[in-house]
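One chain of protein is taken out of this complex; the other chains stay put.
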Amino acid sequence: MPEEPTKSRQFETSLIVGGIVVLVAISGYFVGLRQTTSALSQTRAVEVVSAETHRDLTGAKDVPVAVRYIDQDWSQHGTNAKWRNSLVDFQQPAAAAPSPDKPVPLEVKMAALQARAGRRAYDGAPPTVPHPITQDSSAACLACHGQGLQVKDRFASKISHPTFGGSCTQCHVTSRGAFTAAESALFAVALTENSFQGAEAPPNGPRAWPGAPPTIPHRTLMRSDCASCHGPKGLFALRTPHPERQSCTQCHVPAAANDQRLFMSAPPLDAVKKAAPIAVPAPLAIPPPNP
Amino acid sequence: MLTVGLLVILDSPSPHVMDRLRAHPAMTVGEVADRWLPVAVEADDDESCREYHDWIAAQPGVAFIDVVHVNFEEPDADSNPSPSP
Partner (left out) sequence: MIQRREFNKLAALAAASAAAQARAQQSSPAPKPATNDGITWDKAPCRFCGTGCHVRVGVKNDRVVAIEGDQLAEVNKGLLCVKGYHVGLALYGKDRLTQPLLRRNGVLEPISWEEAIETISQKIMAAPEQFAIYGSGQWTIPEGYAANKFIKGGLGSNHIDPNARLCMASAVTGFLSVYGVDEPAGCYDDLDKCDVLIMWGNNMAEMHPVLFSRVMDRRTRGEKVTIIDLGTRRTRTTEFSDHYLEFRPHSDLAIMNGIAHLLIKQNAFDPKFVERFCNFRKAPKDPLATPSAPLHGDAMSFEDYKAALEPYTPELVEKLSGVPAEQIRMLAGLFANKDIRITSTWCMGFNQHSRGTNANRLCHGIHLLSGHFGRPGDAPTSLTGQPSACGTAREVGTMCHFLPGGRLILNPEHRKETETIWNVPEGRINPKIGHHTVLMWEKFCTPADKGGDIRTLWVQVTNPGQSLPNLHKLFKAKAGQPDKFLIVSDVYRTATTELADLVLPSAMWVEKNGMFGNSERRTQQWFRMVKPPGDARDDAWQMIAVARRLHDLGHAGMKDKDGRFLFTLKNDKGEEVPVWEWPRYYDMNVDKALFEEYRAFSRYKHKDLAPYDEYVKARGLRWPVVQQQDGTWRETKFRFSEFDDPYVKKGAEIQFYHSVTKDDKALIWFAPAEKAAEEPDADFPFWLCTGRVLEHWHTGSMTRRIPQLHAAMPHSYVEMHPEDARERGLANGETIVVKTRRGELRLPVWIDGRGHPPRGSLFIPFFDERLMCNDLTLGEVDPISKEPDYKKCAATVARASSAP
């Protein structure tokens, strides 16, 4: 039976080849990860000072003891380097998402609206970004905010106006500044107080009768994707109890007070544009002086 | 015979208009809640029912009428042909 050894040799060979493939794949994966990190990282440190706090050299000889994954600061590279978050610090959400049999108490909803208002000059203003951003490009924003993201109690809200998808930083600026606190302390002039008081978000949309679908209490310009706040990645207190229903405006319509089409009863520009064909221009002359 | 439950919406809770409704023989007036006044109306037929409706609507201080209940039962039709003594 000469085939047996061949078979086992073949098996061995395929094991080795398979092993190599898997190894290459794994190492390739990690190399790839590393490269992605460095290529994405727009901030090239000029003087790379090794962060002593993250290296434990007390082990034997010159061999550093490996840092435990949980201690690793994953965000010390790249643009969010200054935003030191540890995943283990994240809390499980205190509240559960609303469901048809468990509506959100009004005070919980008000608290959520308050938190939301903290990032806006007024209801309808573009929210500021509560974390540092890539200063020279908007490319990374949609990685989290394109579809929305939730990690425990942290939310990255879904973009509410997907047709404006390009230049995010045009409207959304970071509230954490572009510089370190030390730099800002040296150079920034203290902000002069501003007494602006913005319009607040209305709490509940009025209903036609008990049990009727509430009307939309807020304006909807730039907020056309309801799922941004009310969908499964929105703040708990603002979520819809029936996320399985997708066509929101089938039942919920804007309150009449927020009709954004009406305006001073002025005719739209079309009235001017749809004028009759061009008239023969009047002869060039200086009109008489005004009385 | 029609028995109708009406929700009369008043411009404001005014005793004057409530008194006028109470005085009407075909109407029974319930307890007013803010500016919403419940009224039961008995009418012989469709036509008189419409007349009552228009009459209420014409009262000063009445903003709108919602029909919330209608009963077409003829209480003395077949169950008891002759009135009891």
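Labels for the chains are A and B, by order of writing; each one numbers its residues from 1.
What we mean here is this: contacts are C-beta pairs under 8 Å (C-beta built on N, C-alpha and C of every residue); 3 or more make two chains touch, one makes a residue touch a chain.
Source: prediction; values computed, not measured.
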Touching the left-out chain: which of A:27, A:99, A:170 or A:249? A:170
Mind listing the subunit B residues that contact the chain we can't see here? 1, 3-7, 9, 28, 30-42, 66, 68-71, 73, 75-76, 79-80, 84
Those residues of subunit A which, in the complete complex, touch the missing chain: 42-47, 106, 110, 121-126, 128, 135-139, 163-167, 169-180, 182-184, 186-189, 191-204, 207, 209-210, 217-219, 221-222, 257-258, 260, 263-264, 266-269, 271-273, 275-282, 284-291
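By definition in this document, only the chains that are shown with their structure count from here on.
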Averaging C-alpha coordinates per chain, one finds the centres of subunit A and subunit B separated by a number of Å equal to 58
